[in-house]
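Just one protein chain is left out here, and the rest sit where they should.
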């Protein structure tokens, strides 16, 4: 598995430009290494459910974005897309920032597989709120 | 597995009241049987990606809502929640209505498992755009 | 998605030759169409758990073999391999033959995705004993 080719600021700018629902001030990369990434996302009002919790699809989105950020940092083309994902919803999320710990399990020329553990900020000791494993298909690069 | 306890109009009213991002006029139940349901959802502007396709989390949401509707129709309490889901993203969705075909695989007192095939309306012969299998945890009823 | 290129007898002979734990007399293809296959497997003594039920990995193997048979029938090379699978174990299997209903969801040049419902023979009305969705990676053909 190769090393990093883009920095934290570059990949964040890229996803903020591409996804209108993401705001730069709601995203922070806390750690970026060759095969792992930790980032923080402050959910917006549209992510909250009545009762002040985060919806399952919001958690899926946070995990999916996490592996996408790591793949971008490793030089993958922006057109890589999720081919499959499995989510386990484990604990009721607090209505606060989410910390996503991303681990790359494998990257070959056309595929990448990773796993992501999600935590409510300030309660990592309480255990993950969700766990997601997922695969990306990487298009052939020109 | 038991039969139906609520009708199409009742379960649609229920989810529209509970989820502010759903509009009644965007939802239709095309078929409702004891162990299956087919429904149609017209995605809103927030579901569309640049290039006019639907995001993966939107498809996950549509599948998840489909099994939830069927469980509500079968009398499950509104507080049932997704415990795990697996999605395969198969084809690029067209920017149009989605048809979800939901099949209940098992329902016990505390758990339900189902699978959902999603299609772009008008192109069902082209094959599913996504397939989702998922489990719900059903809270004990008072 | 293309049509069938090999018949039932040919694909069964092929897998029996390749997997020493499979016996021809324990396998039957009940239906073979372009995008679906139904087959029957009589489990051997090594598949049975104390108490006379089938183990989870045995059910996974039956499902995996089912999609492999369909892909072979469609002309895929024997070297195609499972890249990911998700199994839901739904009901206690009876210690008898298993019926596997395989549905191809998508096949592209390098990937195939399918879903398989497994039943205890003679109790299909009781609902599936397991459901498996899975993806194969197809090697480039010379």
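For this structure, a couple of remarks:
When the chains are written out, they are named A, B and C in that same order, and each has its own residue count from 1.
Operating definition for what follows: a contact is a pair of C-beta atoms (placed from the backbone, for glycine too) under 8 Å apart; a residue touches a chain by one contact, two chains touch by 3 or more.
None of the values given here were measured: they were computed from a predicted structure.
Among C:27, C:87, C:116 or C:129, only C:87 touches the chain that is left out of the view.
Across the entire complex, the residue among A:18, A:44 or A:127 in touch with the chain not shown is A:127.
In the full complex, chain C touches the omitted chain through residues 18, 21, 46, 50, 55-58, 60-61, 64, 81-89. Although one chain is not shown, part of chain B still touches it, namely residues 83-84, 86, 110-111, 113, 135, 137.
Although one chain is not drawn, its touching partners on chain A can still be listed: residues 1, 86, 88, 90-91, 105-106, 113, 115, 117, 127-128, 131, 133, 135.
Just so we're on the same page, only the chains that are shown with their structure count from here on.
Note: centroid distance chain A to chain C, computed from Cα atoms, is 34 Å. Taking each chain's centre as the mean of its C-alpha atoms, chain A lies 24 Å from chain B.
Chain B and chain C have centres, each the mean of its CA atoms, that are 27 Å apart.
For chain B, residues touching at least two other chains, in rising order: 86, 88.
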